[in-house]
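Note that one protein chain of the assembly has been removed; the remaining protein chains are unaltered in position.
Chain nomenclature is as follows: A, B and C, assigned in order of appearance, with residue numbering initiated at 1 for each chain independently.
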Amino acid sequence: MSGFDKVVTSYEQAMQGLEDDMTVIAGGFGLCGIPEGLIAQIKKQGVKGLTIVSNNCGVDGFGLGILLEDKQIKKMVSSYVGENALFEKQLLNGELEVELTPQGTLAEKMRAGGAGIPAFYTATGYGTPVGEGKEVKEFNGRPYILEESITGDFAIIKAWKADRYGNCVYRHTAQNFNPMAATAGKITVVEVEEIVEPGELAPTQIHTPGIYVDRVIKGTFEKRIERKVLAKEDR
Amino acid sequence: MSGFDKVVTSYEQAMQGLEDDMTVIAGGFGLCGIPEGLIAQIKKQGVKGLTIVSNNCGVDGFGLGILLEDKQIKKMVSSYVGENALFEKQLLNGELEVELTPQGTLAEKMRAGGAGIPAFYTATGYGTPVGEGKEVKEFNGRPYILEESITGDFAIIKAWKADRYGNCVYRHTAQNFNPMAATAGKITVVEVEEIVEPGELAPTQIHTPGIYVDRVIKGTFEKRIERKVLAKEDR
Amino acid sequence: MALSRDQIAMRVAREFQDGNYVNLGIGIPTLAANYVPEGIEVMLQSENGLLGMGRYPSEAEVDADMINAGKETVTAITGASIFNSAESFAMIRGGHVDFTVLGAFEVDVNGNIASWMIPGKLVKGMGGAMDLVAGAKNIIVTMTHADKHGNSKLLPACTLPLTGVNCITQIITDLAVLEVADGAFHLKERAPGVSVEEIKEKTAGKLVVEGDIPEMKL
Partner (left out) sequence: MALSRDQIAMRVAREFQDGNYVNLGIGIPTLAANYVPEGIEVMLQSENGLLGMGRYPSEAEVDADMINAGKETVTAITGASIFNSAESFAMIRGGHVDFTVLGAFEVDVNGNIASWMIPGKLVKGMGGAMDLVAGAKNIIVTMTHADKHGNSKLLPACTLPLTGVNCITQIITDLAVLEVADGAFHLKERAPGVSVEEIKEKTAGKLVVEGDIPEMKL
C-alpha cells in the first residue's frame, strides 16, 4: 500500500532520471520559494544542455544562478533575467539562449500545460516583439495572440508542507509559480520544509493536490533575501 | 473608507441592476453550493429572457428550477440538465433553449472569461456534436477545438464565509463552479452563511479574493440534498 | 455464463495498480471500488472537485456540502483534497488521472465511443464524460456486450453521436475483455463458460482472435 507514499529520502532519488537536454520547470519568484536543494542536486549531477523554465534565473552563486557556473543551462524561458553577472556574460557570449515571456503568459503557459490546454489566446504581447510570428485572432474587435502551453520533463517545486500523498501548501508569497509548475512536469519533485501525515492539511486548503506530485523530499533552506527593505523607522 | 466594504443587507440591493435578457452565471453543482436566496430574489424580481450559465438547472421547485415556473429562463448553458419535469416540458415545447457544454469545458470557459483569455483549445468534444462548427487545430499531431470564454452581466455565488472585503472560502465540495463563476461576472454577488471581519480568513487560504466580488449578503440556507445515500450498515 | 454487474466490476478492479488515481463513472464503474484487490490502493477522483472520495456516510455524517459527481452524499478519506471544478478538470484533461472507467451505448473498432445521446430521446447532457474520455491516460469501457434485443454494442462504426474519438483502448463486457487497436477489437479474455463463438457472434465490428483465449480471473 505504498503507491501513494511520495516521500524520498535522498536528493539522488529525488532527481533520478534527469538527463542532458531535458526541460526543467522551476517554481519560485526571484529567490523566494525556490527548491534550493533540488537545484544543488542538479548542479551536483552535472547534467548539461538544460532548458530551464522559470520566472528568473537566481543571482550569482545562489538559486538557479549556480547552474550557470558549469554552463549546464542551454536555454532560459523567463520573464526577467540578468540579476547576475555570469548570466549576462554567457548571454553576450552566445553560450546561453533566452526566451523572454511576459510573466502572466508564462504562468498561464505552465497552467495550460498541466491542464491539457495546448494553447490559448491573450492580448498580452500583441503588437510587441513577443507577438512576432504568432497567430493573431480578433475577439469582440480586439486582437489577441495565440500562446502555446509549456510542459517539462521535470518540475522542481518548493512548498512549505507536504503530506506523504504529496498534498502541498505554500507559505506567504513563496507560492508564486510553484502550483502551476507542479502541474506541468512529467515528473514533479517537491522540496518542503516539513513533511506531515495525511489528514493534517485540511482538504479544502491544499494548494497542490498530491495527484500532481511524484516525489517529496524534506530539505533545509537558506532562504536568502534578495532585497531587504525595512520600514522607515527601522532603517 | 467604505470602498472595500462589500456587505449589503437586502436581497434587493444584492441583485440591483439585474434586467431582462441579461446573462447570469451561477455557481453550484446540482443542489450543492447554490445561492438559494439570490435565486429566490431573481424569481421575485420577475425578470425574463435570462440566459443562465450553470452546470445544472436545479430540480422542480428548488434551485434554479424555480426560475422555470414563470418562464424567466430563455436559455441554459449547462453540462447536465433535465432533473426536473418542468425543464423537460419547456424544452420540448421550444420555450427553452439549451446549449450543452462539457463540464470541464464549461468550468474552463468561466475561468477564461474571468482571466481575460478569450478562447482556448481543448481536445474535449473534438469529433462530437460539441465540436461541430468550431475551429480545429492540431498540436503535436492531435486535433483540438477552439472554445470561447464566457462572461456574464451577473455572477451569483454561494460561499461558506466571506469577510467585508469580499474574500471568500467555500465548504467541502460546495466549492465546485463557484470560484470560476465569481471571476466571470460584471457584477458578482456572493451569498454566504457567515460574514467575518477582515483578517479572520488566513490570506493564503482564501479561495476567492475580494477583488472579484462586488456584493456580499448573509443568507439562510435550506441545503436540500438531491441524493442521500448512506453507508450499507446505516441503510 | 455472462458476468453479473458485480463480476464485471470485479474484473475491472483487477486492472488497478497500487497508487492509481481513478475516476469511476456512474453504475457498474462505481461498483469497482468495492473490489479493489488486497494490497492495492487506488484514490478515487470525483469530478465535482474531490480527490480521495471515501465511502457513503453514516446518518450522522450526512452533509449537504459533501457530495460526489453523481450528486450522492459521500465522505472523504484521510488525506483527501477538495478543489474547484476548473482544477478538477485540469487534472482530468491534463492526463493526471490514471484510469477512467465508464459505461457506453456503443464502441467501435477505431476506439470511438457513444455514451450520452440517443436521437429522439431527451438529451440530458454529457456532464463530464467528454472531458474524461479526452483526458484520462487509460479508459476502460464497461457495458453489456449486446443490448437486450441481442444487438452488438461493439461496432464497425458508432451510429450514435460520439462522446469522444480514438480514445477507447480497453472494453470489459459481460462476455469478454477486449483491446481496441489497429481498427479491430482484439479478444483477450472470455467470461467463464462463454465460448469464443458466442463472442464472435455478438461482436459486429472486426474481431481478432489470436491463439487460445483464456477465461477471466475474477
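Just so it is clear, a contact is a pair of C-beta atoms (placed from the backbone, for glycine too) under 8 Å apart; a residue touches a chain by one contact, two chains touch by 3 or more.
This is a predicted model, so every value here is computed, not measured.
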Contact list for the unshown chain, restricted to visible chains = A, B
Where subunit A meets the chain that is not shown, the residues are 29-33, 55, 78-83, 88, 91-92, 100, 102-108, 110-111, 122-130, 160, 170-180, 207, 223-234
For the chain that got dropped from the picture, name the residues of subunit B it touches.
-> 1-4, 111, 113-117, 163-165, 167, 183, 198-199, 203-204, 206, 209-212
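Note that only the chains that are shown with their structure count from here on.
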Round to the nearest whole Å and give the separation of the Cα centres of subunit B and subunit C.
-> 29
Compute the distance, rounded to whole Å, between the mean C-alpha positions of subunit A and subunit C.
-> 35
Touching at least 2 other chains, the residues of subunit C are 76, 82-83, 89, 92-93, 134-135
Return the residues of subunit B touching two or more other chains; collapse runs of consecutive numbers into ranges.
-> 108, 122-123, 170-172, 175, 207
